[in-house]
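Sharing a structure with you now.
Note that this complex is displayed minus one protein chain, with the remaining chains in position.
The block that comes next holds chain A.
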Amino acid sequence: MKIMVAVKRVVDYAVRIRVKPDKSGVETQNVKMSMNPFCEIALEEALKIKEAGLAKEVVAVTMGPANCVDTLRTGLAMGADRGIHVEAARELVPLTVAKVLKRLVEVENPGLLILGKQAIDDDCNQTGQMIAGLLGWPQGTFASKVVLDKEKQVATVDREVDGGLETICLDLPAVITTDLRLNQPRYATLPNIMKAKSKPIKKYTSEELNVEIKSDLEIVQVTEPPKRKAGVILSSVDELIDKLKNEAHVI
């Protein structure tokens, strides 16, 4: 079986982001970029499945401008066998990403598609569900445990839901999106980073895949969230209880 993993290049999670003065978006020039943390977890899971002998190949896919290749190389250094880069100059909405992925699934025929549950930039949490819907495949979102049964061709997935953990069973092929607790992604070692430079990356354009890049969402403005009024540092528990009771009236 082949596993396809989608990875996204985003502003590093530790960066304190700045909204552009013209309110057109968030400053991304000269800001540290990394692989989306949930995508790292997705890739790690695919690699674990391969190492357990349940998959033959792991293909990492990314979409976006030329520098997304860096993210792909990170994935290859972690252990992905090869990469696919779909070039796109502008930002893609999840629906378009899902349509491009659908075309790639038709070309590559993977038995499993793993994505992160959300990207930490747009916080959408949509792409995995959308690609599953387009393909008519079952979906296991917010996965915190994945067990594959090769003989029965099913995946048993523990999902993190509001009320606790839900267990479901999916017929393969399926789409899985990863939650934080699924695994601890590995670091790419220096020799593997060197080796990754010679692994193949296939390039596509959206025209070659016959997907129209469009968006039915228009960004009107991006603003800073309202600032909270400065708080006070108190000196004792008595003072705290007094403030909560008589100033804030919350207890």
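The rule we apply is simple: contacts are C-beta pairs under 8 Å (C-beta built on N, C-alpha and C of every residue); 3 or more make two chains touch, one makes a residue touch a chain; residues count from 1.
Everything that follows uses one rule, which is that contacts and distances are computed from a predicted model.
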UniProt protein name for the omitted subunit, picking from "Electron transfer flavoprotein subunit alpha", "DNA replication complex GINS protein SLD5", "BON1-associated 2-like" or "Trafficking protein particle complex subunit"?
"Electron transfer flavoprotein subunit alpha"
Absent-chain contact - pick from A:1, A:33, A:54 or A:134:
A:134
Looking beyond the chains shown, say which of A:66, A:107, A:194 or A:219 touches the absent one.
A:219
Hidden partner interface residues of chain A, rising order:
11, 13-14, 16-17, 19, 26, 93-95, 98, 117-118, 120-127, 129-134, 136-142, 144, 156, 159-171, 174, 179-181, 215-225, 228-229, 231-238, 240-241, 243-245, 248, 250-251
